[in-house]
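The complex appears here minus one protein chain, its other protein chains still in place.
So, chain A:
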Amino acid sequence: MPLLENGHLVADRWNYATNGQPLGTGSVIVPLSRLSEGLGRSMGDLGVVLPVDESISTLRDALPKLSVVVVIFPIFRDGRAFSQARALREHLHFTGEIRASGHVLPDQYEFLVRCGVTTVEVPENADVSAWERALHQFRVAMQPSVMNETPTGFGFRRFLPA
């Protein structure tokens, strides 16, 4: 599945673990149920899928060893993953990749980024230019976020990165 970062397509060096198959030694994203198995590997980078109804505190202990957390949008109007991403940054100070997977719209891109999401999995036929446009639609935002954008010097308003 194509992967977007900063509005551009990037190569995805990660593989999702296959059901019933060993994790191997490469960069692999595991379901939460296989997290301990992943942590037990002696080599290879590790990522995990955080189910949308799971608290981020589940990952508290493992987080220093994780490079990627995937948050899930079962449907674009289910906004729980926005809170999960923001909380991973704000409460657990996670600095790795947060990847949005599932049903998301270009119109949500800025919101995702401002909640701390770094990469987005988009459908095979996605119009990448619409995503890039959406990311730079607005020059200011009306409230602070975990991205700590530059204040405009007035109220809570923030300049968004160009």
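Side notes on the structure shown:
As a working rule, contacts are C-beta pairs under 8 Å (C-beta built on N, C-alpha and C of every residue); 3 or more make two chains touch, one makes a residue touch a chain; residues count from 1.
By definition in this document, contacts and distances are computed from a predicted model.
Think of the chain that is not pictured: of "Simple sugar transport system permease protein", "Nitrite/sulfite reductase", "Glutamyl-tRNA(Gln) amidotransferase subunit A" or "Lactate utilization protein", UniProt labels it "Nitrite/sulfite reductase". Of A:13, A:60 or A:139, it is A:139 that touches the chain left out of the display. In the full complex, chain A touches the hidden chain at residues 76-80, 82-83, 86-87, 90-91, 105, 107-108, 110-112, 114-115, 127, 130, 133-134, 137-145, 148, 152, 154-157.
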